[in-house]
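The other protein chains are all here in position, but one chain of the complex has been omitted.
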Amino acid sequence: MAELDLSVRITDDLVLATPLMAASGTFGFGFEMEKVGGHAGYGALISKGTSVEPRVGNEPPRIAEVPAGMLNAIGLQNPGVEVVAGTYAPRWEEWEVPVVVNIVGDSVEDYVAVVERLESAPNVAGIELNISCPNVGAKGLMFGVDAGLAHAVTAAVRSATARPLIVKLTPNVTDLVSIAQAIVDAGADALSAVNTYVGMTLDLQSGKPVLANVTGGLSGPAIRPLALHAVYTVSRAVSVPVIASGGVMSGDDAVEFLLAGAVAVQVGTLNFLRPDAGRFVLQGIEAHMQRIGVRSVGEIRPAESQPSAQEAVR
Amino acid sequence: MAELDLSVRITDDLVLATPLMAASGTFGFGFEMEKVGGHAGYGALISKGTSVEPRVGNEPPRIAEVPAGMLNAIGLQNPGVEVVAGTYAPRWEEWEVPVVVNIVGDSVEDYVAVVERLESAPNVAGIELNISCPNVGAKGLMFGVDAGLAHAVTAAVRSATARPLIVKLTPNVTDLVSIAQAIVDAGADALSAVNTYVGMTLDLQSGKPVLANVTGGLSGPAIRPLALHAVYTVSRAVSVPVIASGGVMSGDDAVEFLLAGAVAVQVGTLNFLRPDAGRFVLQGIEAHMQRIGVRSVGEIRPAESQPSAQEAVR
Amino acid sequence: MSATATLSPGLLERGVVSLREEVMPGVWKLRLHSPRISALGRPGQFVHIQCAQAADPLLRRPFSFCDINPAAGTYDILFNVTGQGTAILAAAEAGQAFEALGPLGRPFTIPDHGTLLAVAGGLGVAPFPLVARFAAERGVRFRWLNGAYTANQLFPVDQLPGAVEARLATEDGSAGLRGRVTELVRAELQEATMIHACGPTPMLSALADILFDHGGSAPPCEMSLEAPMGCALGTCLGCVVPSTDGGYARVCVEGAVMDWRTVDWIRLAAMGELIHHRTPPSRVGADVKVGD
Partner (left out) sequence: MSATATLSPGLLERGVVSLREEVMPGVWKLRLHSPRISALGRPGQFVHIQCAQAADPLLRRPFSFCDINPAAGTYDILFNVTGQGTAILAAAEAGQAFEALGPLGRPFTIPDHGTLLAVAGGLGVAPFPLVARFAAERGVRFRWLNGAYTANQLFPVDQLPGAVEARLATEDGSAGLRGRVTELVRAELQEATMIHACGPTPMLSALADILFDHGGSAPPCEMSLEAPMGCALGTCLGCVVPSTDGGYARVCVEGAVMDWRTVDWIRLAAMGELIHHRTPPSRVGADVKVGD
């Protein structure tokens, strides 16, 4: 395996040793997983969503299992940017794997405030702008479903930092491509596609929704075909790297996303199923590379594309 | 079981003996399933999508299995409204179960032409307007993702028939509620929520999409939490009955949709897994009614509702 | 009311595993006790088996009858492990039950005289033990052409019922002719009253070329086709192959056994591979016997 080249480039400042990133909210801030050797295989870690002020998060129940997936409504529980920048970031120093901070906000000012506080923090390899978390009430969602708002918040954050800026798309929209283009126009260095799909489940005994928040974000293998389509269409429409997210359970799944047009792949829910998810998925990618006889992971890319029914519409 | 009241009312002209409908495209035109006793348990059958002219459908592969679901891109293969109205409809005479005809088109004129031809056909219990099939190229999709177009085609069809008119929503939109409201304003008697979600899968050997059509519609249990959320939000926003569709595999799943706000429930992919799907699901509903001690299926309805994070946005 | 209607006899039945055997390396034979299906099954027909109870893998899996013993109320399927469904079946133990839909599809037409030429490539051997049994019962001569990559992938001739005249081909030359099974066909056409074929699509289409060359003089030929299936009942329209009428034929009801002239081989060739295998289950460890 030694001679395989697994590195991928998101930006000149964000070149990853492997194409795998731990997805935000599924890896905390990296500390618990470090204890169990869970960093293995990852080219980058993405932190839990971080806000200006600490958030206690939603009432439980916060998660529910559904077929081939799970719903979550954590409510962005996090200690706030002060703790992340002042206490956590310095401790990332000794890690080989770079950490990208996922940021959330209720307003453009909030987002900018988080980024500005992070500017003075060490070991922040990049910013992932979460404009798509479906779990926090009103404002949190709107940026991601409207091209204008998405452009505005991206532009504001862009002007607040020179660090690699990844914007994470919400799939709960009619026309993902036009929103993606607006975000790229606003200066995003890369896109993550996609966040969770809004869903719910009800309890037959009580007749009420299972999650205290009523709705939750659907993740896991159930959404993989939907995320693949999102990556396929967006990667064909924009010039910047697309980082896939949605239902990766194996190296083959990661390869499927690379074939769909992704440059790197996030692993989320699988971290809950296997503390060695990063290494498990990476080994699967390496096995595939050996099967098909490619030395560089960059060689796993889309076959010349056919027009998708969806693209045709647009 | 004899004393259980399973009937539900969609309109005064469309009262079903059971709350279950065979979903369009998963039951043909009812003939194959009649041979195997598959009508059992259904309060209505919905035909395969019917167009003005015959359609040969898409090239194979047309289906692909994915986690807890399947992708399909049949391409609306159907014999055309002439055969359906002239040959099939008369043969529905002897069936106890009413048949609703699902109609498709590439233009408002197409839809109206199909409905007009059906006007003279016997045994058509109602029309389900499919403005949401994601598999047919450009025009087929657009009606369902735009409130104005959805209103226009619904209004045109409404003025062409006095029969019960059900409009089937596509979930691949940002704001399902506003589209649903536009459709109700245009005179729809009921809404079906929802059709399939656009997805895809790729083949690791060839590196190409598995489906010849590239994309396909995701159905099966994987989409149930998403469909539940659609039914929950739409049923709270409109005055007409909402008919659920998405991932029903059991009586408990059907009950979950009734609790979410549906008046009736479509069973689709399960017909491929069990030719006795209708009876299987109905028996599950009856068992649940006996467990909780209700005599009328109409008593299975939403607990007084809590605001959903999604509704809050709108 | 309709809730009292019942399925046509035998269509849905639980089959209880009574035997599991590795017939060739990686090729398993599973025997299921399923009296109604076993009483009705004909050569070339298939069953649609539900492998899992949970939502993944979701769809049933189609398998041809390999052999049937109506007296014992059992039928056999022959398969190799290509993914999730067949992995579950290959791990099945005696006593375990799988629900199957069947018998489904059109059977092979068994001639009542003359010579039946059976052409099988790879796992296309699966339906032929039952075909051979029916041929033997009718006193029809059974010529067996079997091709594979290498010798140990050829179906053991002694496992075919009746008097079998076998001619073999292997691509590596380890048994019989070095080459493809279709190269054996031309020499046989004269004597054949009828041809039955089952195997990979390229093999079937090569056979179709040969038959086409012979035009009117070619014997009637039936082929068992494969396509991914949803319902296996004719409703989903998912299992189609292009037909000579310009449209599509459903493998589950117009087939799986079709007259070779029903298929539009030119359009089919243009479509490339219809069969795609899914990524196998990703999470190791659970629910497997140690050593597996």
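Quick notes on this structure:
By letter and in written order, the chains are A, B and C; residue numbering begins at 1 in each of them.
Keep this in mind: a residue touches a chain if its C-beta (ideal position, glycine included) is under 8 Å from a C-beta of that chain, and two chains touch if they have at least 3 such contacts.
The model shown is predicted, which means the values in this text are computed figures rather than measured ones.
Interchain touches from the omitted chain, evaluated on the whole complex, reach A, B, C. In the complete complex, the hidden chain is touched by one of A:V8, A:M21, A:V157 or A:V210, namely A:V210.
Within the complete assembly, C:A97 is the residue of C:V23, C:V81, C:A97 or C:L177 that touches the hidden chain.
Set against the missing chain, the residues A:G126, A:P171, A:P221 or A:G284 yield one that touches it, A:P221. The residue touching the chain not shown here, chosen from A:I74, A:V214 or A:A227, is A:I74.
Summarising the interface, subunit A meets the missing chain with residues 17-18, 25-28, 32-33, 35-42, 48, 56-57, 59-70, 72, 74, 77, 96-97, 203-206, 210, 212, 220-222, 249, 269, 271-276, 279, 282. Where subunit B meets the omitted chain, the residues involved are 67-68, 221, 249-250, 252-253, 256, 273-274, 284. Within the complete assembly, residues 14, 16, 50-57, 84, 88, 95-99, 281-290 of subunit C touch the chain that is not shown.
Here, only the chains that are shown with their structure count from here on.
With centres taken as mean CA coordinates, the chain nearest to the overall protein centre is B. A separation of 35 Å divides the Cα centre of subunit B from that of subunit C. Inter-chain spacing, taken between the CA centroids of subunit A and subunit B, is 33 Å. For subunit C, the set of residues touching two or more other chains reads 55-56, 279.
In subunit B, the residues that touch at least two other chains are 66-69, 204, 206, 220-222.
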